[in-house]
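Only one protein chain is missing from this complex, and each of the others stays in its spot.
Each chain carries a letter (A, B and C) given by its place in the written order, and its residues are counted from 1.
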Amino acid sequence: MGMNKHSRLHLPSPPARPGEAPDFGYVDLSAAGAVPRPDINARARDIVSLSLDLVRVLDDAGEAVGPWNPHLDPSELQIGLRHMLLTRLFDDRMQRNQRAGKISFYIRSLGEEAVSVAQCMALRPGDMLFPSYRNQGLQIARGIPLVDLMCQLLSNTRDMCKGRQLPVMYHSKPGNIFSISGNLATQFPQAVGWAMAAAIKGEDHLAASWIGEGSSAEADFHHALLFASVYQAPVILNVVNNQWAISTFQGYAGGEQRSFAARGPGYGIAGIRVDGNDFLAIYAVTTWAAERARTGAGPTLIELVTYRAAAHSTSDDPARYRAKNDHEHWPLGDPILRLKQHLIGLGEWSEARHQAMTAELEALVASSWKQATSFGTMSEGPRLDSDLMFEDVFKEMPAHLQRQRDLMRAEKSGLEGARSETTGAEET
Amino acid sequence: MGMNKHSRLHLPSPPARPGEAPDFGYVDLSAAGAVPRPDINARARDIVSLSLDLVRVLDDAGEAVGPWNPHLDPSELQIGLRHMLLTRLFDDRMQRNQRAGKISFYIRSLGEEAVSVAQCMALRPGDMLFPSYRNQGLQIARGIPLVDLMCQLLSNTRDMCKGRQLPVMYHSKPGNIFSISGNLATQFPQAVGWAMAAAIKGEDHLAASWIGEGSSAEADFHHALLFASVYQAPVILNVVNNQWAISTFQGYAGGEQRSFAARGPGYGIAGIRVDGNDFLAIYAVTTWAAERARTGAGPTLIELVTYRAAAHSTSDDPARYRAKNDHEHWPLGDPILRLKQHLIGLGEWSEARHQAMTAELEALVASSWKQATSFGTMSEGPRLDSDLMFEDVFKEMPAHLQRQRDLMRAEKSGLEGARSETTGAEET
Amino acid sequence: MANMNMIQALNSAMDIMLQRDPSVVLMGEDIGYFGGVFRATEGLQRKYGEHRVIDTPIAEGGIVATAIGMGVNGLRPVAEIQFADYIYPGFDQIVSELARIRYRSAGEFFAPVTIRTPCGGGIRGGQTHSQSPEGIFTHVSGIKVVMPSNPHDAKGLLITSIEDDDPVVFFEPKRLYNGPFDGDPNKPAVPWSSHPKGEVDEGYYKVPLGKADIVRAGADVSIITYGTMVYVAAAAAAAMNVDAEIIDLRSLVPLDVDVICSSVRKTGRCIVAHEATRFSGFGAELLSIVQEECFWDLEAPIQRVTGWDTPYPHAFEWEYFPGQARVAMALKTVMESV
Partner (left out) sequence: MANMNMIQALNSAMDIMLQRDPSVVLMGEDIGYFGGVFRATEGLQRKYGEHRVIDTPIAEGGIVATAIGMGVNGLRPVAEIQFADYIYPGFDQIVSELARIRYRSAGEFFAPVTIRTPCGGGIRGGQTHSQSPEGIFTHVSGIKVVMPSNPHDAKGLLITSIEDDDPVVFFEPKRLYNGPFDGDPNKPAVPWSSHPKGEVDEGYYKVPLGKADIVRAGADVSIITYGTMVYVAAAAAAAMNVDAEIIDLRSLVPLDVDVICSSVRKTGRCIVAHEATRFSGFGAELLSIVQEECFWDLEAPIQRVTGWDTPYPHAFEWEYFPGQARVAMALKTVMESV
């Protein structure tokens, strides 16, 4: 293998593999308050630096500083804290449920709760959301009942997906949250199309979509940026850079050479990089982008710099490919702790209130689970009618599917017959 | 259609539609000599301005000025002029042949000759070229005999493609020119893969590929930039911005908001914008990019700013969608005239020599055509054996294709039989 | 009633739908100001505006994806893919998304997108302007697949497809745009004006999906086909004096199994024919259905007439194209065998 020695192929490497000490020096940081806030109708080409700097509002002391401070009312902040905490407690419980075999699969958003919650709160209910599988905070901040989410996880008789989708692939028509796809990044250009339609109809709703930094490698990332740029669609395109794509470090998605936000200016759309664990910064940046979109100033690409603190999913074991507890070294901290600290600093929150809220939300999760399981579990209770498998392939069921449905029914009833024959066979 | 009035969808518009006066004010120009030439191992992020400026060497007086002047030997320039002129005369004649029904289809590169010729001359014979259908200058500068190209256009017995490809879809294994695809942009990431292989093998050849600005909208443009960036592949990715994609103006490929070269820095690779009608500037920029690639300084995205002076192809009529003779208003002039003027200024060329060379090359084209047609034409002479249709689908012909080949033979011989039966039928 | 070629009929269908339904938008490469490389959308942008007849970047994947988003937001996009050979960059959005959105969202979201695309050979287009990929799409659950063979059907089927709330991939046999074609390139071209199906109602009308058209009733053999091959098959049968029943499917999904099977039950012999390559082509599904439903009625093995299993070769167009000679050989085999 002489090739070995002579290879000139460049290969990005992660901050730390198992056993190594994590070094997050590669993350470009700006001081809280340091990045200027341009006018909302600034031209993309004139604000390129936003795509390389890091917008931060909460400083290390937990104080909100600088031009991006959204000056939110404490009650708003408390709601944000509540949504984030509920998201985390919900994740905790569902993770344990999966481990206990009560659901087949789950994906947590541990450490990334601020992304979905702050962004959702900065948007209007009429704005359409095109999430990835790690945006449960959007569902919670939009007020989708936990029971509905849990019934989807259980594929039970109240499953909004009628048993057709893997756990976490939620949707909500009334909540204006689009159906989550198992195929990465496909929702990104769909959101742009939705936004183009809003513009064509002269409505002022916008669309927002989320993908991971790893998914930004897919062609649909390019389609989204290109069409958004050409038609100046009212859309917010979010890349959640949590540094990892399963076992693959963000360098393999192009993050080694330049920020993900920098792709925006390359396509002539505004790009902005924000501290993804800073509730206030995310809220402010999203409001800015939403105002741009609504006033016809064009689309925005937001890179949210955060860290995937947990495993990729319940099928994954990060100990195989990254340093243990590396997230504890993550320079941007934990989004819930940071907002909590800020609120306490404002005199608007306390450890006691935090504990009380934790207890209340844990109880809410528990009671919701109890209610959800009453509509069926994986092992017991009512089950979805398997005829549903043949519906919604088309608006009306065509003849060949009706026929297959009938065969399936016959098969189910016939099973007994087959079994007895088996015994027959064994007797001979 | 209330929508009509209220639509907020932004739609790019071209400089001039039929009947309007062309206004090329949208083209960002730099003065010849004005753009600095960075060190070849400058980091992409530090030379972003190159992707917005326009590298030019030949000024309006035809003099070579500034840091990008490649100081080529006049004999080199004369060779370049010869290749460009031959390309144009070849195109002329093939266009007329198509009009005369002697070939089925043709695509000219009128006004863009400098792109292929200067770039090819700046590269080494061992460098692999992945062209589009409008890079015939590459074939000519690499010394592929005109007869070979013409036989491909004729799909005759010497057709390098054995009759399987549309006219102009050339390739040359010995010439290191990859097979041209009818599917836009697919060659772009293939070139990156070729370059990655060169790096893996520790060889210092590089790959270069060309697509039109319209084709840069395809997903494969993104794949190419991303993989080139991640692996720092030794590749030169060229976007030939001739302002039009059939009837579609470059604004619909994203050119309205930002240059195409600017996509490079977005992906963390060097991007550079060059006067596509300036032989010297193209040569210099390509040499610079090649040196970067060969020394491991990474890939380069080059935008060549030029104009499609002719119709898209022999199937197209630009009078339907753009102003007549608009190319006469093109601010960057004609590449052949500009190099000719420069050589005359140097005292290394004259009208007389130019006329003589024109006559010589016209004769070469004519004699080559005569020779090519001796291997078969569309109407007369030897024809390719239709059995060839079944070869090279796989390395060895599988049983089902052998069988289909035999059926095809039977069908051909049977045709007579069928005909007589037809008559029989008519008699009854 | 007016005389229209297939392009004019398609243009008329889109014109009428843009007129009737403000949610209808057209999009595609070169379709706006220019009117499309085959002129199918000529004049429509001028009439309805740039925001309803939208020129797009050259990105089939982006076209399909944004059409889906528009559909989810209440529009009815009609996207043109310039040649069926170029539909593959949009394949993932069609197969993984467009076909499944209704299903995975339990009917709450859907995108009523129609994708128009010219297909088929016979125009010296070579391997990247001649493909017939319809079979691939018929294997994808959740998509309807349509292919008209004449102006009258083209208009009615396109209107039905646009109004359909399910996604439709609408294939247009480009060799039939200007006239019927019986597979003989040496004959002078016949215009639609001399063909009854070139008589097209100028107003709004629909041709239902899933209803095949018995182009010619016959007793000897059933020829199940669609698109260009309708005329090739008819000409070959006529030339051989075979009383063939010619069935033009018009829509492949949904498929008119009843008409197919009652015909084969009657004739006892069957040929399936298409331009597309043979191996795993749609002809295999047609043959399979006939074999499953009409096995005991068959007096001879079902024959397939198709393109060869190679890319479409530029220089050998007429050796490749399944012309009358190929149909004739199949007819001989199916009629002779007992």
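Note that in this section contacts are C-beta pairs under 8 Å (C-beta built on N, C-alpha and C of every residue); 3 or more make two chains touch, one makes a residue touch a chain.
If you're wondering where the values come from, they're calculated on a predicted model, not measured in any experiment.
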Check your understanding: Can you list the shown chains that the hidden chain touches?
Key -> A, B, C
Review point. Which of these touches the unseen chain: C:Arg100, C:His129, C:Lys174 or C:Arg250?
Key: C:Arg100
Revision key, fill the gap. Contacting the left-out chain: of B:Phe90, B:Trp194 or B:Trp244, that is B:Trp194
Exercise for review: From the listed residues A:Thr248, A:Thr358 or A:Ser374, report the one that touches the chain absent from this view.
Suggested key: A:Thr248
Check your understanding: Pick from B:Val230, B:Ala261 or B:Met408: which residue touches the chain that isn't shown?
Key -> B:Val230
Exercise for review: In the full complex, which bits of chain A touch the chain not displayed? Write them out.
Suggested key: 1-4, 7, 9, 11, 17, 104-105, 155, 159, 161-166, 169, 181-184, 214-215, 217-219, 245-248, 252-254, 315, 320-321, 384, 386, 388-390, 393, 400-401, 404, 407-408, 410-412, 414-415, 418, 421-422, 424-425, 428
Check your understanding: Which chain C residues touch the hidden chain?
Key -> 85, 88-89, 91-92, 95-96, 99-100, 103-104, 127-128, 135-136, 138-139, 141-142, 253, 277, 279-285, 287-288, 291-292, 295-296, 298, 300-304, 309-311
Practice item. Can you list, in ascending order, the chain B residues touching the missing chain? Key: 128, 159-162, 164-165, 169, 171, 173, 178-179, 181, 183, 186, 188-201, 207, 219-220, 222-224, 226-227, 230, 391-395, 398-400
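In this section, only the chains that are shown with their structure count from here on.
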Revision key, fill the gap. Max Cα-centre separation from chain B goes to chain A
Revision key, fill the gap. Taking each chain's mean CA coordinate, chain A and chain B are separated, in whole Å, by 43
Exercise for review: Name the residues of chain A that each touch 2 or more other chains.
Suggested key: 196, 199-201, 219-220, 222-223, 226, 230
Point to revise | chain C: positions in contact with at least two other chains | key: 51-52, 56-57, 59, 61-62, 89
